[in-house]
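Note that one protein chain of the assembly has been removed; the remaining protein chains are unaltered in position.
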């Protein structure tokens, strides 16, 4: 059986040897390894893929061995250890508003086995999105943001996410701003695609802003959602060349490709446990 | 002989036919053509390359014919007509501070015939730049910004640019901010390379800003200098992928490639009269 | 009403003036123009967008005026003139085999108004493609290549393309090789996406070939189909960075993005009449 081991802690000599020894003692074999020590913060990040003969109960044994062996390290305030089966499939909710290109792209990639997850529901504030969810046989929920106040609508959204027990919420061009308490509740478990090359053109109508400024490339940014709008840790970014001939409507069309690609790549990196977040920066082992 | 014809005016039906007819009447043949009407402002932009049998005096004749024939069009407040020989070589001054990579790249491209211009002088506020100018046998001038006040130093710079009668000033990582009156004096004739993907990270230390924000691509922007720092019309932009492993020093090193490429492309487009500026946007016929 | 004028002929002085004058005489106004003379073959290519007041019969009048006025030019063996309404929507057939990513991408772009055409049918040699056609309410036809000989199967395909009177056939990862006589019949009206950066890795299993050779970028090529397999005129190409970690299966997955993008861009350029073919090269006015 194959596991992922994710360790993040203040750096000190010998961590690699200790972890490797504990794994060897448990009968595990490291089949992929990546590590990084941030030279500024001296924080250490490690991602191992470990194969262990035998089955189910090995996960518990491996985790316990590591937790005990690394107990000293893990007492540091910013230390964390995760051991999980490599084959785990997080439960994902997709949220959309009017535009369907990101939603359909994620669903189609999922269907063709590019994304290791279970997409358990689609939630949208526009009812026409139901058709797309239907194509992929994913349960759909319309939450109306026009006929009730925002707090009440987000209450419904939150209840749905709870009901489906989702591990990750993906805002695939969902254009309503989550209230702070719900962002906090799902910190590190909510991903957004913003249709600009952040930090340029935060907020509303980024393609109109880009057209007005006369930039020669437009972009898209996949990032974790935080309380500061469009300022969360960035996972991936992508740009597309444009010209003076492109109207804001052309930018919207040409930008779709970048949006789809940045979202798909960012989502995949997250699902494969390749992303560490520390402060406002990400460490990505791809 | 080959000429470039650059026309910019409010759009109305028949311009192309009129201009084409005037050229044919003068014995000219259009060998390359590009035009664009901005759908928002309804402004018309045209760039023709025209071949005329015969020599020197043809330029005058062609210009006169066009000026007379298009007199009505050219009365509009934002209209302009330029007729110039395609083989003209503008006089260019290069300015640098400490970093040499953009300067040497431009000089080496110029030497290997990539850039149709005469580089008439190099001006720097750091004396070690002299060596590079020497390689390419270009006159060098050191203007000291540390031992005199800024106004006086820029007075020296301006006198040098006047003395060499330069058509274009290229700020190849020159890190002093030009005073407004000198920017105004050379409006449309001064190009800068900024080491970020504008409008992100304007001003000082953009790579440090980029590192702090945790972006996944760093960029460079070639633009005309205006009174608003790093906010002039953009000619070209280029980005480079980076990772969490890159320190600000790494970004500086990796970003050099984008800086060199965006500057070289922007400069070449300007020298070939392929750039029109209107408001804060450029129209580029490449 | 708006028309597109496409002219291709041996170059000689005055063509632009003549055409422009004929258009002006017909009451037309040129709103977009591009032209190119190949310096090697001295062949001239022109694409104009022309606005004419009035309606339907103007197309006939404009075409007749141009055909008469340019009769001399058009007698050259390689000359051609097309005048067509800018709003025309060609009838397109999509063909697929097992993989669905290109097919669904084209259909979804079409549905969201990126592609100016009518997709009139989907034809596949694998029956599971029917579901995708159903999503977009496009008629589906399964042509079985396993239970009949190839000639007979392609006879069925040809009959379907005739029946739907298609203007363009798009091979969206259709893995059967068309017989020469059908390629000839639809010359210039059949587009393929090949999953390599041509001319590298022609023929079967390009991702396996790319893996074996150890390249660092994989690509995709959108091209016109000719009798020589994977050697037709190229419309667009796109590449994606890969690494030693990628297996052939990973390349297949990572390459999908390039395939989708190259096909969509190539298809759009063709539909907007922006592509001229001469010999084995394309002239593209984008």
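Just so it is clear, A, B and C label the chains in written order, and each chain counts residues from 1 on its own.
Criterion: a contact is a pair of C-beta atoms (placed from the backbone, for glycine too) under 8 Å apart; a residue touches a chain by one contact, two chains touch by 3 or more.
In this text the structure is predicted, and so the values were computed from the model without any measurement.
The omitted chain makes contact with just one of the residues B:15, B:46, B:62 or B:104: B:104.
Subunit C meets the missing chain through residues 36, 38-40, 197-201, 212-217, 219, 233-237, 239, 243-245, 247, 280-284.
Counting the whole complex, the residues of subunit A in touch with the unshown chain are 13-21, 23-24, 29-37, 51. Contacts to the hidden chain, counted on subunit B, fall at residues 100-101, 104-105, 108, 112, 114, 135, 253, 256-257, 261, 264.
The rule is short, and it goes like this: only the chains that are shown with their structure count from here on.
Inter-chain centre distance (subunit B to subunit C, centres taken as mean C-alpha positions): 37 Å. Counting partner chains per residue, subunit A shows two or more touched chains at no residue at all.
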